[in-house]
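The structure appears below as structure tokens.
A protein chain is absent from this complex, but the other protein chains hold their places.
First chain written, first letter: the chains are A and B, and each begins at residue 1.
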């Protein structure tokens, strides 16, 4: 198993997790079947799409690789059918979501570097890839995006993106740099979920 | 009258209908004249714009053909001036909206095929062209998008896009394939409006 296969696998696990979590939210909001499919799609490939649009990196990945949409639609339909069973494992599903957060960050950083952007922009694109799906999902569902006020999510992605860039700058092989980055992001995120951590908020209205 | 002229005419009818419906919503929401113009524009060319951005299909159609914005601005201004008269015909206006739904779907499918994307992506782009204008309109107006929870709208577009692709795959001439597709979408949509049909929703909170 090469390091590219590992990232691709973790990416698809993350896509599936985001699609499922998006479907649960869409069902709670009373959307119909196409509403659920759309939210599942936006939640899972929205971040990568915003990144590719900003970087002018065409064709956008899910337009030329049908695996993404197929995985998303299958997850959305399964969530519609087995809703009562799936919400029982909603919290455990966060493990897969944290895997996605890790993979999305690494992919976002790498796509920016491949397109000759600076390390500074690469960090921004790692975080963008990891967070904009959830942001757009919440905007369409008419909620203030969760990742912007309640969770250690962007923090984990940002720290991971920084570590990855330092490791690559030190000429550490990707076979070593990726596992370190992925486990750091995953570890921070799961610790935060487990302890119900959030960043300080500044509501001083 | 060629088949291209027919599609262009139906497209402009749809643009006018979406601009008018968007203006009515914006006026109800208490927006000022520029708010009404913006909502009218987003509602009518927003779907095609998202499609062109995703497919990297530049220049975006309304940037190089002023007819679109002129039709939109005229409709928005007429709606502002004759608001009381126009809301009386709000339901009949849905006939024109259904014409737009049909034309937008056909155009979305064709633009994707022209840009060498797969039939699967072409269906997605037909639906995107037909639905994202309404979705963005509702997001800006701070409402959960109507087409995602209340109406047989995406369904009609999806079925029509599928039929068009099957007909084109069978080498049926566009002079025959287009009218069949257009009347199928229009028929499904108007039947749904007439009977007040919606898809089952899954609010199981």
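Just so we're on the same page, contacts are C-beta pairs under 8 Å (C-beta built on N, C-alpha and C of every residue); 3 or more make two chains touch, one makes a residue touch a chain.
The structure displayed is predicted, hence computed values, not measured ones.
> Which residue from B:36, B:107 or B:156 sits in contact with the chain not drawn here?
Checking the options B:36, B:107 or B:156, the one contacting the hidden chain is B:36.
> Out of B:142, B:171 or B:196, which is the one that touches the chain we can't see?
Here the residue in touch with the unshown chain is B:142.
> Which candidate, A:129, A:155 or A:184, sits in contact with the chain we can't see?
The single option touching the absent chain is A:155.
> Which parts of subunit A face the unshown chain closely enough to count as touching?
Residue positions of subunit A that touch the missing chain: 53-56, 117-118, 120-121, 124, 135, 139, 142-145, 147-150, 154-155, 158, 198-205.
> May I ask you to list the residues on subunit B that touch the chain which is not drawn?
26-36, 38-39, 49, 53, 58-60, 63-64, 66, 69, 80, 83-84, 139-142
Just so we're on the same page, only the chains that are shown with their structure count from here on.
> Using mean C-alpha positions as chain centres, tell me how far subunit A is from subunit B in Å, no decimals.
Measuring from centre to centre gives 30 Å for this pair.
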